[in-house]
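The other protein chains are all here in position, but one chain of the complex has been omitted.
Showing subunit A:
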Amino acid sequence: MAGVHELTVRYGDITVLKNFSAEFPDGAVTAVSGRSGCGKTTLLAVLLGLLRPASGTVTGFQRPSAAFQEDRLLPYLTAVKNITVAAGCTAQAAQDALRQVGFDSADSEKNAAALSGGMARRVALVRAMLAEGDAVILDEPFKGLDELTRTAVLRFVNENRRGRTMVVVTHDPRDAEDLGATHFVRM
C-alpha cells in the first residue's frame, strides 16, 4: 500500500501540511479533493519526489508519471516530440494516442507553443499515460476541456491505466466517478 504518514511540509515559516496521513491502495484510483490552498498540489509534489517534507514518510511511488496542473510542455517541440522525449515511447505510439484524443496529423506536428490550452492539456495527459512507471498522478486532468473532448480523453486515460496506482486531484466529483475512483482523500 502506497501512502504518506505523518507528513509535515513547510515553505519557510509557513506550514502547508501538518502531520498529514493518507493511503493510496496499489492499483486503485484515489481522488484527492479539498478547498483551494489546502495543500493538494504540495502533496502531489511530495509524491513525485519534487519536495522534501520536513518530517514524515512516503511509501510507494517509486517512479510516478504526472500531468501537472500547468501543462509543462517543451514549447519548441512538436506535440509528438513532447511525448516521445519525456515518455520514452515511439513517435507512432504518440501519434496513435494523440489521434485517440482528437488530434489530426497536422495538429500533432504543431509546436507546443502554438497549441491551444485544451490541446496542450491533452498532450500533457497523453504524455503522463504513455510514460512507464508504477503510478500516475493527475492534477485536475480535465480542466479546460469541452464535453466531447473530455469524453475522448477519459476513455483514453481509462484504457491506458494498465493497472497502475492513480492519484487524481479534482474539484469535480464527476471526474472521480468517471475515472473509477474507489478511494477518497479529503484534505
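As a convention for this text, a contact is a pair of C-beta atoms (placed from the backbone, for glycine too) under 8 Å apart; a residue touches a chain by one contact, two chains touch by 3 or more; residues count from 1.
Keep this in mind: contacts and distances are computed from a predicted model.
Considering only "ABC transporter permease subunit", "NADH-quinone oxidoreductase subunit K", "Regulator of SigK" or "L-serine dehydratase", the record for the omitted chain gives "ABC transporter permease subunit", by its UniProt protein name. Within the full complex, the residue among A:A2, A:V29, A:L48 or A:A79 touching the omitted chain is A:L48. Per the touch definition above, the residue from A:P64, A:G102 or A:P141 contacting the chain not shown is A:P64.
Panel shows subunit A; residues 48-50, 63-66, 68, 70, 72, 74-77, 81, 85-88, 111, 113-114, 127, 131 of it touch the chain omitted from the view.
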